[in-house]
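Every protein chain of the complex appears in place save one, which is left out.
Moving on, here comes subunit A:
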């Protein structure tokens, strides 16, 4: 239960880090709360580890009218304390344990792309994006990858070798919107998440549902986004045909069996959690705190 040997690099600025990542086949270390367990369990054995913890300027949490930009070194606990986005706050409470969140980073969790993790679902349901930087001839190449293209498969993000995720952007909720995150895990904070659903609901001026989206975790290779605006219909949340909505969400997911739960049970859970999250989000949209 010790990491295998690797060559350790601790670049002092972004240029040095991108040079290194262009040269060596290196794994990026930020918070380490996913990478180091993988190293300890010998599920990963990178030849080089590029520790970005000393890079200046990557710890920012910048909230604007459009949304929140979270830097690669912003710890989950810091982002939660900053209180910059309701859905991020609701999700971060469910991420591991408080002590893990003191080290773990939001951007690191996105790049890790665990299909059972909460933060990728948040980025997906909001339609956010991740900013990737790489060494390019004569400078730095930067590309912004939208959430639906960023999550490529289980534990696989669009970040290519040589690229460093420098920040993530979480769009702000539109006016008269509410969000919620509901999940079921054997034990709070555990790896073995059974299923989870986060929802964003936007109401119109008459408090009828104008838009409703969910992202489901643990029931597919990547967060599964379902837009259920049409199924909900332009009506008050109280008269939404919830059975049809949960059916639509269940049709969108493809859960699998594992030792923790059967596919049928996960399918059942996803429907229940989707209805719960959507109702909660609609209630918050109608009565902002």
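What we mean here is this: a contact is a pair of C-beta atoms (placed from the backbone, for glycine too) under 8 Å apart; a residue touches a chain by one contact, two chains touch by 3 or more; residues count from 1.
Note that in this section contacts and distances are computed from a predicted model.
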Undisplayed chain, where the name is taken from the UniProt record, one of "(2Fe-2S)-binding protein", "Ethanolamine ammonia-lyase large subunit", "Cobalt transporter" or "Carbon-monoxide dehydrogenase small subunit": "Carbon-monoxide dehydrogenase small subunit"
Among A:12, A:97, A:235 or A:251, residue touching the chain not depicted: A:97
Options A:49, A:113 or A:228, residue touching the unrepresented chain: A:49
Contact residue for the chain not shown (choose from A:6, A:242 or A:265): A:6
Touch residues of subunit A, complete complex, unshown partner: 1-8, 10, 29, 32-33, 36-37, 39-41, 49, 51, 53, 77, 96-100, 102-103, 188-189, 191
